[in-house]
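Just one protein chain is left out here, and the rest sit where they should.
Showing chain A:
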Amino acid sequence: MPKGLRIDETLASRRSFHFSFEGREIPAYEGESVATALLAAGITKLRCSPGDGGPRGLFCAMGVCQECVVSVAGQAVEACRLLAAPGLDVKVQP
């Protein structure tokens, strides 16, 4: 297992839980965005562009570009602004 991407020295003291992305269980720590937890799990492709069909993922990381949108309960939300929460059911945008 290569070294993880998380760099918080106090990680062990933070609450951890799981949420679901396309049916896969993703570990996350309190305070992380969905995009962060997915990046840590090695998932960077979050959708295909409706314009050109190419793969897209986290880009601006601050809610501007709309490239990282995912779907929660049928609603489009930016993965970079969406706080990961236990049991959250995240899907790729249809």
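Keep in mind that, in the parts below, contacts are C-beta pairs under 8 Å (C-beta built on N, C-alpha and C of every residue); 3 or more make two chains touch, one makes a residue touch a chain; residues count from 1.
To be clear about the criterion, contacts and distances are computed from a predicted model.
Visitor: Among "Thiosulfate oxidation carrier complex protein SoxZ", "TRAP-type C4-dicarboxylate transport system permease small subunit", "FAD-dependent oxidoreductase" or "Pyridoxal 5'-phosphate synthase subunit PdxT", go ahead and choose the protein name stored in UniProt for the chain not displayed.
Guide: This omitted chain is identified in its UniProt record as "FAD-dependent oxidoreductase".
Visitor: Which positions on chain A touch the chain that was left off?
Guide: 2-3, 5-8, 10-11, 13-14, 29-33, 36, 39-40, 44-46, 49-67, 69, 75-76, 80-81, 83
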